[in-house]
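To start, the structure under review is shown below, and the notes come after it.
One chain of protein is taken out of this complex; the other chains stay put.
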Amino acid sequence: MSPTLRVGVIGATGLAGQQFLAALSGHPWMKLVKVAASERSAGKRYAEALLDGSGRSRWYVGEPLDPAFADLTVEDAREMTADGLDLVFSAVETEPARELEPRFAAHVPVVSTASAFRYEPDVPIFLPGVNLAHARLIDAQRKNRGWKGFITPGPNCTTVGLAITLRPLADAFGLKLVVMTSLQAVSGAGRSPGVAALDMIDNVVPFIAKEEEKVQLETKKILGACSEAGITPHGALVTCTCTRVPVIDGHTEAVFVALERRASVEEAKQAMRAFGRDFLALGLPSCPQELIHVSDAPDRPQPRLDRERGAGMTTTVGRLREDPALENGLKYVLLSHNTKLGAAKGAILTAEWLATQGYVG
Amino acid sequence: MSPTLRVGVIGATGLAGQQFLAALSGHPWMKLVKVAASERSAGKRYAEALLDGSGRSRWYVGEPLDPAFADLTVEDAREMTADGLDLVFSAVETEPARELEPRFAAHVPVVSTASAFRYEPDVPIFLPGVNLAHARLIDAQRKNRGWKGFITPGPNCTTVGLAITLRPLADAFGLKLVVMTSLQAVSGAGRSPGVAALDMIDNVVPFIAKEEEKVQLETKKILGACSEAGITPHGALVTCTCTRVPVIDGHTEAVFVALERRASVEEAKQAMRAFGRDFLALGLPSCPQELIHVSDAPDRPQPRLDRERGAGMTTTVGRLREDPALENGLKYVLLSHNTKLGAAKGAILTAEWLATQGYVG
Amino acid sequence: MSPTLRVGVIGATGLAGQQFLAALSGHPWMKLVKVAASERSAGKRYAEALLDGSGRSRWYVGEPLDPAFADLTVEDAREMTADGLDLVFSAVETEPARELEPRFAAHVPVVSTASAFRYEPDVPIFLPGVNLAHARLIDAQRKNRGWKGFITPGPNCTTVGLAITLRPLADAFGLKLVVMTSLQAVSGAGRSPGVAALDMIDNVVPFIAKEEEKVQLETKKILGACSEAGITPHGALVTCTCTRVPVIDGHTEAVFVALERRASVEEAKQAMRAFGRDFLALGLPSCPQELIHVSDAPDRPQPRLDRERGAGMTTTVGRLREDPALENGLKYVLLSHNTKLGAAKGAILTAEWLATQGYVG
Partner (left out) sequence: MSPTLRVGVIGATGLAGQQFLAALSGHPWMKLVKVAASERSAGKRYAEALLDGSGRSRWYVGEPLDPAFADLTVEDAREMTADGLDLVFSAVETEPARELEPRFAAHVPVVSTASAFRYEPDVPIFLPGVNLAHARLIDAQRKNRGWKGFITPGPNCTTVGLAITLRPLADAFGLKLVVMTSLQAVSGAGRSPGVAALDMIDNVVPFIAKEEEKVQLETKKILGACSEAGITPHGALVTCTCTRVPVIDGHTEAVFVALERRASVEEAKQAMRAFGRDFLALGLPSCPQELIHVSDAPDRPQPRLDRERGAGMTTTVGRLREDPALENGLKYVLLSHNTKLGAAKGAILTAEWLATQGYVG
């Protein structure tokens, strides 16, 4: 398809970084050539950098570590350069992202899972198939900042399934109000320390710091209209409550919407099922066969049964029904994989699209 | 206070029935004198009726079985009479309730956890402290049906916390719209078979048969106005999605409301904290010190930490905040104990109140 | 390799049967042509037979249902014949197995996961790569019973990992004593009703009916010597305690052994790693690359991380260390997939081997 892209991952030893490595293993036209992490890991083989004090490997991703990646030497992220790279994936935390990402963006595109730049006016929050028209901002960003590259963060993992499923409804019927409650998996919180087992056995924690604000803001930005002047957030009202439940992977969201125009259940299902055809037709390596799978079963989606649909890249919608309590109301439940579509694999899919559009290399 | 009431429990061997026995142990003025279950158990000592084929006890309540109750002889519920009883608690399933409860109600009051009669126009769904004015229906019910006694079912366990917390908001600020998502415990589903472990490890099930319809209907009935002609359901629009999560006891609910008049967070907290003072002042044996506890902690309520507040009879509210997406909007999270306040102990508290008002004996 | 075998599955709608269907999907030289279940399902399409009263699918296997199998018509197992079949896989419960399996074995080989015939003197309990020499019993069985086919049950799922890991130790160092405690997954108990969620949240159940007796008996039979006269159970003393823990798939076992001759940790690891080379060399379709994977990590095996090794067909051993409390003592922890190697896929691997040895077709 395209010539091989040489990519680097910063924040490579954390859980988000590991997910990048898992997703890049065997990629048909991306080749991982550099990995970076904190000073502590610098100079070690990647596999060794994962060992804790007791010799336990902190490789927490389900897929095995690619032996080729195990032998890469970890660089200090503050000292690594963009030399020899066509693209950088960033899996660092918000604070270090503020310094590290611009340093790389001066030279090459940076596709990130960090939130540091999500709310800047000249930065699009790409969600593949949903708002690729926001790519218009990239040129503005380069110009504003004097960069050869650019930064495109993906959305918060909880925003992902919500924005994907709202897009076809907004397009077809207009969107006025969104009320959402999330039941989020623990993997989203990383692992050092992440969520404590004491909080997740026989329990629910109905609070995730800053999550609701992110979802409310990002959903409207992603669904917004983009001109050269920037993005106008979508006018729908969006409110949510975010909770953590004892699930490893897969965020479940109960969604209630009021639409501009009435949609029957069948019309809504049809809109979701038809969504993204043009994007799917590109046949990108990390793209699933459906962006949204609508289930007619009465008791789906369920995280353990549905999260791996489309290799973790398809959002599953179920229980779609009319909601007489809201104006032109619908309600449904969605499930999206927070550490695949909602993190590294989603970022890689974005990068694949950017590459096919000539933004990379 | 009052002379001792002699009570019977039908459906005594199931999980709901066990909860009645646990709650009646040591009751200051109710004495359990009869227990009934299916034909299979009839004639056995209660403790023996709990044994399964392998000799395992199916006593699943946390509190130990009262030794005095262990020795009661189980009667066949279809043959047991109301003789010698002042009151019957019913913990049977919906279908048998249709036949069994009227048979006892012909003679004595029946306080039930079954849904069989909840939706009859002359039957109140009592929620202690919330809608006791609905007691006016009791006389109508007796007259309509020619019974000496009457039937008063409690609400579905998911309705309980919702209706309790909406009552002070509706009274003080008017209520227009309620959007709720529940995260329900597995104990609500009983145990034979109840929820399968395969569904509740690393998973959420976003569907509970008939639950949403019950919550929507019952909430409006409980909050409704009662005249001699019957109950006029409250005019608020109510919608919900009910899910099952890996929690033993305690239903968590994320609630979004639109009010008639704006309420600040402090005003709403104040209304909830002041709620039920007159009822609390009666000092009934099963009544907690607060009907609603409002927590200011950012991450509460949590089922494992808050469900036993007030010995399982206090509903905990947390995360109360304004919701700009809704008209005069508020959102909050509540937690109520589904098998205590939401089942047997709630029914016993209702019976205590009925007794003090002269409806029993 | 060999011509395509036409196979049938009886008990096809249960959890064990579903696992057969999942494992047969895409099999290079087995073709599923008949499925049977109870009378209730007879005559329905397989996919429809899985629906419960509320329209929920009871397909509980992680892998999706093969669309080709969804359209098979379910037959009544009591009426299905062996016509057109080369082989029958049996996933029925013990009681129906007593009647159904002989009826098919009269005509074709029956490879079963049921325990009904495991303890008959002329029936081998095959564990692929471990005791294939017991195939000598097949001719005796045919002669004794006058069957054209035969019955070969696989071991109880808890026996599987134990017998596989003991075999190389017994062969190399002699085996005197085995003390084992299992921590078993819930999927082993099926699903109707299976294990209740109430028992598996914040809990362990230290009892599984009849499990310990099976493990103790089967381990000695599998490791025993086989002559034409039958199997002489291995002389080692074997004791175990079996518990159920909140894990979906994968049985963990803590094993302590006393050997005839001292083995260093390295020698024991070496014996396990070298185990089964000849069998692996056959390259059977369901055979993994290692029968036993020995991990040097301090904290493995773990069910969630190790159960899918070798597509669920490799047993993982970790924490192998000397045990000074026992004579020539070793201790280790093992993990084997109870519903893959320990059930349908193990049975299919056995059938593959039987086919290559001329016992089928």
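The chains carry the letters A, B and C, assigned in the order they are written, with residues numbered from 1 in each.
In this text, a residue touches a chain if its C-beta (ideal position, glycine included) is under 8 Å from a C-beta of that chain, and two chains touch if they have at least 3 such contacts.
Fair warning: this is a prediction, and the values are worked out from it, not measured in the lab.
Remark: the omitted chain is touched by one listed residue; of C:P155, C:P168, C:G188 or C:P246 this is C:P246.
In the complete assembly, the contact with the undisplayed chain comes from C:F256, out of C:F256, C:F279 or C:Y359.
Set against the missing chain, the residues B:A49, B:L132 or B:I201 yield one that touches it, B:I201. In the full complex, subunit C makes contact with the omitted chain through residues 177-179, 181, 183, 199, 201-207, 237-239, 241, 243, 245-248, 252, 254, 256, 298-305, 318-319, 323-326, 329, 331, 333. Within the complete assembly, residues 54, 60, 186-187, 191-202, 209, 246-248 of subunit A touch the chain that is not shown. In the full complex, subunit B touches the hidden chain at residues 54-57, 62, 201-202, 248, 297-299, 304-305, 308.
Throughout what follows, only the chains that are shown with their structure count from here on.
Rounded to whole angstrom, the centroid-to-centroid distance between subunit A and subunit C, based on C-alpha atoms, equals 40 Å.
Of all residues in subunit A, those touching 2 or more other chains are 201-202, 248, 298-299, 304-305, listed in ascending order.
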